[in-house]
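One protein chain is absent from this view; the other protein chains keep their places.
When the chains are written out, they are named A and B in that same order, and each has its own residue count from 1.
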Amino acid sequence: MSALECIDAGFQVGTKALLSGMTARLLPGRVYAILGPNGAGKSTLLSLLSGQRRPTHGEVRLDGLPLERHAPAALALRRAVMPQESSVAFDFNALEIVTLGRLPHRTAPEADEAGIVDSAMALTDVAALAPRILNTLSGGEKARVHLARAMAQLWHPRPGGDTRWLLLDEPTAALDVAHQHATMALVRQKAAQGVGVVAVLHDLNLALRYADEVIVLGQGRAMVQGPTAKVLSPALVSEVWRTPCELVAGRDGAPQYLFGGLQPSAT
Amino acid sequence: MSATAASIGMTRRLAPRTVLGAGATLLLLAFVLGASSGAYAISTAQLWGVLRDAWQGVVEPSPEHLVFMNIRLPRLMLGIAAGCGLGMAGAVMQGLFRNPLADPGLIGISSGAALAAGVTIVLGAWLWPVLPRTLGSWTLVSMAFGGGFLVTLLIYVLSRSESGTRMALMLLAGIAINALAGAGLGLLSVMATDEQLRSLQFWLLGSLGGARWSAVALVGVVVLLACAASLTLAAPLNAIALGESQAALLGVDVERTKRRAIVVTAFAVGAVTATTGIIGFIGLIAPHWVRMIAGPDHRIVLPASGLLGAALVLAADTVARTILAPAELPLGVLTAFIGVPMFLLMLRHYRHRI
Partner (left out) sequence: MSMHLRRRDTLRGLAAAAGLAALPAAFAQQGSKPPPRLITISGAITEVAYALGAQDQVVATDTTSLYPAAALKTPKVGYMRQLSAEGLLSMKPDAVIATTESGPPVVLDQLRSAGVKLELIEADHTWGEVQRKVQAVGRAAAREAQAQQLQRQLDAQWADVQMRVADDMAGRRRPRVLFVLSHSASPQVSGEKTAAHAVIGFAGGVNCLSGFQGYRPMTAEAMASAAPDVILTSNQSIEAHGGVERFWQRPELALTPAFAKRSLVTQDALLLLGFGPRLPQAVDELHRRLLAAA
């Protein structure tokens, strides 16, 4: 079974340990959300999973092989990362940026490369922004362009059957509500097609609605991985996020949290 | 681009074929202009005669033939090679540093070559009395090339860290080493005799005046190979525009790209500078103009910058050798006079991005 896993992985900078003792097993076809308060190390964990950073202790493996043993060019064909923010040099327009997502495929291009780019841009609702210079777009528009790029990178299933992985660092942070839900619905679709999706989210409610499993990081506590509703119990949520919260059910039955208000009574 | 279009950040790009065609046409026009201009009067009819004779291999050469084939034509060809190398290298450096204001001088080639030239001119007779006998008239060129290469290597080594080559370190190391080279040149100019000082000064101002066929062949081959190698850098440099981390995630070997970019630049600019002295601003202006009409895709910017750079150098050199005839203006002076206002205009254009 193909899997992306970290085994007792840790990342240390100097004497400061940003992460330690991370053990998780992620399977394709599911949506995972990495949650936690600011500074808990969510982006660091994602960067270990994507291979952007090498763990200082432990290992990160894809299909049983440590990430650094995979050829970078081969990895790029099956693993795409949407960054939290990126400064783009020069006046590239949105179309050119999304086309860059097809770069790993330049030695074996598909029949309709331009069509893939157009379709990816349509999926994230940035088709109209194609001729616009990326650096002049709003934060949300930029995010959707980068998402389209990641989508384009993983457009078709791999011929050899290798699993595809989509890693997203705070994909919804700059988006308005409509686009937040559209994006999460989109990644659910991708998961349904067999892509393994890992997203760093700061909105628990989005995780509750769209993620199959969550990985919760907190300052000075071990990480927890498991099915979303089970892990995100009121006790854990109020402990990790240190905010009064109340679990309610929406009309469609989906559990959601209400934050703020009075402290829950000590029961 | 209209003001409205610019304000909402629209791009209007010319097709690659149009851009390259325009570049080639400009180069051809500059070549024709350069071939028919000069201190020595050669009429169009005479020029045709010379070209016909050369084509047929006629043995009895007229003075016009000698002047054109031995002086003007090698100078034009050197100008093309120089402009091509400088333009292309400028585009590569800007892609590598992810900044449109970058220039090959940042990695120390020019200052290293200048320092080596200074040492050769001022101290050469004392330090290496054997040198002129072994290298003859190639002494200064070889030393300048070696100096440029060594300084670039030093800056590259200084910018290495465990996580690879850090461009920020390279920039800082370049600033420091360039300042050191400048101080070295200052020291040399204090030690120099009047004659040596003037020789050094003219070398620093840059000129195509020393063009002979052997030099043209050497620089031409190096620049041609460098330009060919640079084409493999186009796609990786596009990815690096997203950031080195993102480029690596797209499968680009960032370290190898950096090394290749530096080597290509060092060879191209080193060969040119060693032969012509310091010709500035071509590597800054040509890629900028190309990006304005063709967009920042390096697959067009690299070759088009080479073509435009060549056209610019030819045009500037034609002015340099006719405006004060029978004397000549050093080429570097002319490119600075054009380049500095252009640079300031560019700063205005990019001010919100710095």
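Here are some notes:
One rule holds for everything that comes next: a residue touches a chain if its C-beta (ideal position, glycine included) is under 8 Å from a C-beta of that chain, and two chains touch if they have at least 3 such contacts.
Keep in mind the model is a prediction, meaning the values are calculated, not measured.
Within the whole complex, touches from the chain that is not shown fall on B.
Contact with the chain that does not appear here is found for just one residue of B:Ala41, B:Val58, B:Val157 or B:Ala183, B:Ala41.
When the missing chain is restored to the complex, the residue among B:Thr18, B:Ser137, B:Ser163 or B:Thr232 that touches it is B:Ser137.
Only one of B:Leu66, B:Val157 or B:Val340 touches the chain withheld from this view, namely B:Leu66. Residues of chain B that touch the chain left out of the display are 38-41, 63, 66-67, 70-72, 137, 190, 193-195, 198-199, 202, 207, 209-212, 321, 324-328, 330.
FYI, only the chains that are shown with their structure count from here on.
Centres computed as Cα averages put chain A at a distance of 45 Å from chain B.
On the side of chain A, the complex with chain B involves touching residues 50-52, 72-77, 79-81, 83, 86-93, 96-97, 100-101, 103-104, 106, 131-133, 135-137, 153.
Remark: chain B residues 8-11, 98-100, 235, 238-243, 245-246, 248-253, 291, 295-297, 353 touch chain A in the complex.
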